[in-house]
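FYI, not all chains are in this one, though none of them got moved.
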Amino acid sequence: MAKSRFEYVKSYELPDILLPGTYIIARVDGRGFHKFSDAHSFEKPNDRRALNLMNHAAGCVMEDLKDVICAFGESDEYSFLIRKSSKLYNRRRSKINSTIVSIFTASYVFYWPKFFPNTPLQSPPSFDGRVVLYPSAREIRDYFAWRQADTHINNLYNTAFWALIQHGGLSTTEANKALQGTDSKDKNEILYSRFNINYNNLDSIFRKGTILVRRPIEPPQELTIPNESSGVNAKPVDETRPQVKPKRQEQYEGVTGELDILHEDIIKDGFWNARPWLLAT
Amino acid sequence: MAKSRFEYVKSYELPDILLPGTYIIARVDGRGFHKFSDAHSFEKPNDRRALNLMNHAAGCVMEDLKDVICAFGESDEYSFLIRKSSKLYNRRRSKINSTIVSIFTASYVFYWPKFFPNTPLQSPPSFDGRVVLYPSAREIRDYFAWRQADTHINNLYNTAFWALIQHGGLSTTEANKALQGTDSKDKNEILYSRFNINYNNLDSIFRKGTILVRRPIEPPQELTIPNESSGVNAKPVDETRPQVKPKRQEQYEGVTGELDILHEDIIKDGFWNARPWLLAT
Amino acid sequence: MAKSRFEYVKSYELPDILLPGTYIIARVDGRGFHKFSDAHSFEKPNDRRALNLMNHAAGCVMEDLKDVICAFGESDEYSFLIRKSSKLYNRRRSKINSTIVSIFTASYVFYWPKFFPNTPLQSPPSFDGRVVLYPSAREIRDYFAWRQADTHINNLYNTAFWALIQHGGLSTTEANKALQGTDSKDKNEILYSRFNINYNNLDSIFRKGTILVRRPIEPPQELTIPNESSGVNAKPVDETRPQVKPKRQEQYEGVTGELDILHEDIIKDGFWNARPWLLAT
């Protein structure tokens, strides 16, 4: 097509390529969600519908962008891990950041009625986004640990805060004051002794946040049956034949398969050891 | 609140401050809108409802972020001008970019039913965004000229293309072929001689795109009349004394007032001369 | 030539292009010059040989890189202005920054014996460098005003400080204390009343720093005269007709011609009005 003499302005658009071989974290955060949650009467301290909607929107991001191989969400924020070998959008920072924010936002608004069937959306909520690079697996582990530790800290506080208000009859100012200077143990104690709430029995979605991660497709059953066999007549497993599953998992890169929605510990080794591909490619 | 030992990962988030004193353009573009427009049976070559929705979403951005003092949209893209003195989000690139994309996306999805009352939204559409800096007013003028020239080029092509198909009975392949190598004059001629379409009579929203810009508030008449003259014994207006309105406009910075929706030429001086504040602050 | 399988590491070198159409300032600063000046017995408060060497090294930068059209130096620092249209090294930040620092450093060491014939250089001095962008002429004017104002502030202080020590017999601690809380007027007064020094009579190189700028070549007289008149009956030159020289100067871009070494005011309009090309291209 014909080009205009104004085309030169395009040259002011400068490259913003992310360092290759580096893990990419994209985090979206709700803008003004305190007000937004009040306007839509979110339950306190946690609104399960709102969390489910966040999780669904995050799932839409992972559905669209396969190189997002893991995500963690709490409250009004979500962090996405893009594998270090990713060439998504040629690793352009703005493109990656804006696309993730937009898919997330669009999905949040689009699926609102599904999660809040009786609460009409009053105004379009929005999110901001940022992209942060991490050179090593250790830092990725610590990043997610940071977010899950934050989830715990915030949720324990909020649980105690709203218990004091909802069950203790305190005002918000009084509740704030009552919690000033308390540590985790104090808050647990307040919950237990005054409101008979055992914090550790609360639903894990509130205490641990939500992890989204793909599940590698299981090897076809015919192949695995011998491994499962037991009982008197079971043939001994042929140790010499190549094992399908481990080999597959070794090659599995986390970009295919169904999404799992988990509310488990992401700080200890278990989660990561079970999914070595997350930090490998 | 208590801090975790993982907090150090926050230090990997590096500053991305935009050069001060520089005009900021943020542009959002539809992702996969060819497919999206087919899925929702957009009218060809232009769907007025879709353009109005784009314009409305852009208006929401300007409503939320006052430092966005002007915008231009066509097809599935919108460009926003942030004034050069802006301190919006401390001029953080990712924050500005992601917030604009998110407000735009949220508004597009949220207001869809208002503009497409009979066409349910089938899936959440998304946009990407980028931020480009321009040091001088000249380049901003040329940036918007570039986009409007592009609007003209694309619309003339599309108008001819769809006329050949809708009225000429050609297939898309045949229409493409028929237009290969043609210049503007040829396309105008095809439209006029074969389909009796005078391109210049098409609605200006299609030919010129849409400009959003705030209208400075006029000094309220009731208030100014008394100053000018009051009652029987009113003194004649002193023509030499400084006029209020020009002085106000001089100080007007474009961040207040109602939005005007225009479909006029943005390449020539007229539009800009009438709004000196756009490039001044 | 053959390529190795390690070549991929080159892709980690990311672009660092400076925004087009923007003025580029590169500033070099001496590293540890307090100690360096002591080791080489620089005269206090100013060592003319050291300043001349700085100026010569800066001249070498301008000799090598023609797009550096102006420079300002004081003490152990030098600022270089690269014209806004420059395509020097494709506007790569690191390349421009490192090259200027390196030429400056090499010249400083190489020409040391010429300026310090009786003081052998004891160790290799070094400099750091940075590159800053400015979108408009106003900011460039203010940048150089900032450096010259700084020159004045520092030099007045140092002049008073060393007068108190060299002529007043104070220790450095006492001199520091004596000047605490004084303003410009106070320092001028101390210099005049106690040491009979009229600050304004000091050499301008100390008070104003040094400007390096190219002088446009005058149109050679022999060549222009014949055009103006020919033969015995030539009419006198018409003084009112447009002069050739201004037209040439309008086109002059500052990249050719001999270097002028000036110690004049760079804050007021005079310097800049006499050289419109500096901020024009």
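The letters A, B and C name the chains in turn, as written, and every chain counts its residues from 1.
One rule holds for everything that comes next: a contact is a pair of C-beta atoms (placed from the backbone, for glycine too) under 8 Å apart; a residue touches a chain by one contact, two chains touch by 3 or more.
In this text, all values refer to a predicted model and were calculated from it rather than measured experimentally.
J.: Of how many identical copies is the complete assembly built, when 3 are given in place?
T.: Counting every copy in the complex, the total comes to 4.
Everything below uses one rule, namely that only the chains that are shown with their structure count from here on.
J.: Where subunit B and subunit C touch, do the two copies share over half of their residue numbers, giving same, or under half, giving different?
T.: Mostly the same residues.
J.: If I superpose subunit A onto subunit B using their CA atoms, what angle of rotation comes out, to the nearest 5 degrees?
T.: 175
J.: When the C-alpha atoms of subunit A and subunit C are each averaged to a single point, how far apart are the two points in Å?
T.: One centre to the other, that is 54 Å.
J.: Averaging only over C-alpha atoms, locate the centres of subunit A and subunit B and give their separation in whole Å.
T.: 35
J.: Using mean CA coordinates as chain centres, what's the gap between subunit B and subunit C in Å?
T.: It comes to 44 Å between the two C-alpha centres.
J.: Any chance you could list the residues of subunit A touching two or more other chains?
T.: Touching at least two other chains: 12, 14.
J.: Considering the complex alone, what residue numbers of subunit A touch subunit C?
T.: Against subunit C, the touching part of subunit A is residues 11-12, 14-15, 17, 19-21.
J.: What residues of subunit C sit close enough to touch subunit B in their complex?
T.: 19, 21-22, 84, 133-136, 139
J.: Please give the residue numbers of subunit A that touch subunit B in the complex, ascending.
T.: The touching residues are 1-2, 4, 6-10, 12-14, 28, 31, 60, 64, 93-95, 97-99, 101-103, 105-111, 121, 123-134, 139, 142-143, 145-146, 149-150, 153-154, 157, 183-184.
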